[in-house]
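Just one protein chain is left out here, and the rest sit where they should.
Residue numbering begins at 1 within each chain, and the chains themselves are lettered A, B and C in the order written.
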Amino acid sequence: MTFNTFGHMFRFTTWGESHGEAIGCVVDGVPPLIPLSEKDIQPYLDKRRPAQSRHTTQRKETDTVKILSGVFEGKTTGTPISLIIYNEDQKSKDYGEIKDSFRPGHADYTYMMKYGIRDYRGGGRSSARETAMRVAAGAIARKILGSSITIRGAMVQMGDDATAKRDWAQVPKNAFWCPDSATAKCWEKSLDTIRKEGSSIGAVVEIVAEGVPVGLGAPIYKKLDSDLASAMMSINAVKGVEIGDGFAAAARPASRRPLCCQAHQLDFNAS
Amino acid sequence: MTFNTFGHMFRFTTWGESHGEAIGCVVDGVPPLIPLSEKDIQPYLDKRRPAQSRHTTQRKETDTVKILSGVFEGKTTGTPISLIIYNEDQKSKDYGEIKDSFRPGHADYTYMMKYGIRDYRGGGRSSARETAMRVAAGAIARKILGSSITIRGAMVQMGDDATAKRDWAQVPKNAFWCPDSATAKCWEKSLDTIRKEGSSIGAVVEIVAEGVPVGLGAPIYKKLDSDLASAMMSINAVKGVEIGDGFAAAARPASRRPLCCQAHQLDFNAS
Amino acid sequence: MTFNTFGHMFRFTTWGESHGEAIGCVVDGVPPLIPLSEKDIQPYLDKRRPAQSRHTTQRKETDTVKILSGVFEGKTTGTPISLIIYNEDQKSKDYGEIKDSFRPGHADYTYMMKYGIRDYRGGGRSSARETAMRVAAGAIARKILGSSITIRGAMVQMGDDATAKRDWAQVPKNAFWCPDSATAKCWEKSLDTIRKEGSSIGAVVEIVAEGVPVGLGAPIYKKLDSDLASAMMSINAVKGVEIGDGFAAAARPASRRPLCCQAHQLDFNAS
Partner (left out) sequence: MTFNTFGHMFRFTTWGESHGEAIGCVVDGVPPLIPLSEKDIQPYLDKRRPAQSRHTTQRKETDTVKILSGVFEGKTTGTPISLIIYNEDQKSKDYGEIKDSFRPGHADYTYMMKYGIRDYRGGGRSSARETAMRVAAGAIARKILGSSITIRGAMVQMGDDATAKRDWAQVPKNAFWCPDSATAKCWEKSLDTIRKEGSSIGAVVEIVAEGVPVGLGAPIYKKLDSDLASAMMSINAVKGVEIGDGFAAAARPASRRPLCCQAHQLDFNAS
């Protein structure tokens, strides 16, 4: 089965546990002659890197990616591209207590029930660390798509506090990737309070793709909406996905909707 | 590619256009020795059948399903099960106008751009009629799951009017499959008004599965949440999917969530 | 799993038992705008049809194929093409003896051990009748390939009597599809004798494809040689496959082989 594989023509298989020696992926279906080096992938991993502010997990990792195959003289060759990131923050510690308990809301219990064994040093495969390899594979996909398609993302809601502002230039300037600098400041204070209470809080992320060609994707079970929803929901902790108007569409009579929903803009939300 | 195929171990491939001679599916991966006849499938198709009230599409179809293979002496044999439903309401009519225009919100334009040809007699493959074969395949899946898992569904919101009541006994008793008889009556009036205005309106459906074994599904890219989201989003007009608390989870600090989210109950919403 | 599916971009799923109501297949991945009707498929089925001479199985079938979906106004639409052939020779008879015994060399015993049930009326899925749907799907593939690729086949050996002659014009003129009319006459006599002894005999079939573009197929596990071998071996009774020189290549030092094996000619043998 292809549990650890995502995609159709372009497909990647990820491997590695959060506290193992390394994590990696094999990207198959990349067209030949695409210029590619680690420099095309690393910036996306740097954005994702934890411990850049006090608001995220404090695990220290440089997440330096290395291409092991599929690229020759600076170009893809059409053969599988193997990527690897060595784990640095694997400090041996006493797992005595963790070993015998399950963290609420995590997949530990499910893995134990399903496989009869679990890597108690951390989330193993179900750790958010697995998403680093999606980011790396995504960076290659980004190169293939070219510059006619733009894809932007931002965090637009924390807890029940949503912002309607979309000042994309602000996104990389605050710790929350928020498109509204004022809101980002509020969130900073709120989150400090929540963290002091020993708690955490949910968020909504919005992604906007522009320049998407009409007819991209495949019909029925592999349609773009379906693949996007599947991808989003496979990220740990994601519990909802909306495309276009999403749930708001349910509340509006059809006559008040725009007559022509063109395919060149695609918005979707994942919480 | 497997555009028209859904599933992994149990998988089905659907075929047929809304105004073609027939629609059907091939269900592969069904274990042997499961007692199966058309009588196990027909009741689910009868529930789905259009034109049972004035509130749905008025197309007249009996949707009589026939098993063409994979069953011998009343039992599955482990070989592919071919199901067919002949289309009855294929009346030849003047498509003059429809032929040259695209219906807003439908996939007509996308198909035309992608394939350079479309079946202008109706939605073709993108018609909601395709879902009849999912219902048929689902009826077989239901037989395989056995009685320890219960799955119930209801329409819990129309437009912006949601009901909190879950009186499951009411569901089959009204035209909206609503778990609240009072709300169903309101919806009936509202929808009559909306229909007179020549409009339509969205809805939210809730599905509750109980008795689901811990660890069902596969990890990462094929996890149950991911497969459910993919399946829901592949249904025409579905624009949002929530699992468990869904978007509401974003608004609640972690400390106020139940400590132990057990896997034996799974709720998800699709709008 | 995709037990009953063959192919990658172009893929078909077959269904149906030898003594069921019908057999059929769903062909997915057919490009749009290919002119297609039953007339493109039927001639290949007519060639395959049993009981055309006394030398083959005497089952009487017209094997009339019907297209149920995927074609609109004489052209493919890019949607799945469903093909069906109704079984005519399903006469009810007394299966008393057959029911409790297994035919040597057939898959009956294997199916019974694997599934705990078998369709004792005939070979079920393992019947050579399943190959009718490959022929039908192949006829569609043939249309897609176009006229620049030619594919020819002939029976070149019966028992230990092989012919070196390749007079392709003779192939459709004798009951053995033999490219040598003199040999065909010998085989006729031999086979009559063998049949009177209540026995049967094996054969070698040669297929020659010309005009195949360099690089057709995919590397490594899906390379053309690999896919062809897999396809051939999945036919009942096939026990050997050779590509190019096949086993003869083992016997020849490399220096005596042609320096440049070009990809525009591809021969393979299947016994």
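Going forward, a contact is a pair of C-beta atoms (placed from the backbone, for glycine too) under 8 Å apart; a residue touches a chain by one contact, two chains touch by 3 or more.
As the structure is a computational prediction, the values presented were derived from the model and not from experiment.
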Out of A:R48, A:R118, A:R134 or A:K223, which residue would touch the omitted chain in the full complex?
A:R118
Where does subunit A touch the missing chain, residue by residue?
1-5, 8-9, 11, 13-17, 20-24, 26, 28-29, 32-33, 68-70, 72, 75, 77-82, 84, 111, 114-119, 124-125
Just the residue numbers, please: which parts of subunit C touch the chain that's not shown?
1-6, 8-9, 14, 104-105, 107, 109-111, 113-115, 125-126, 130, 157-160, 194, 197-204, 214-215, 218-223, 225-234, 238-247, 249-257, 259-261, 263, 271
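Simple rule for what comes next: only the chains that are shown with their structure count from here on.
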Of the chains shown, whose Cα mean is nearest the mean of all protein Cα atoms?
B
What is the chain whose Cα centre is as far as it gets from that of subunit C?
A
Cα centre of subunit B to Cα centre of subunit C, whole Å, reads 38
If you average the Cα atoms of subunit A and of subunit B to get two centres, how far apart are those centres in Å?
29
Which subunit C residues reach two or more other chains?
79
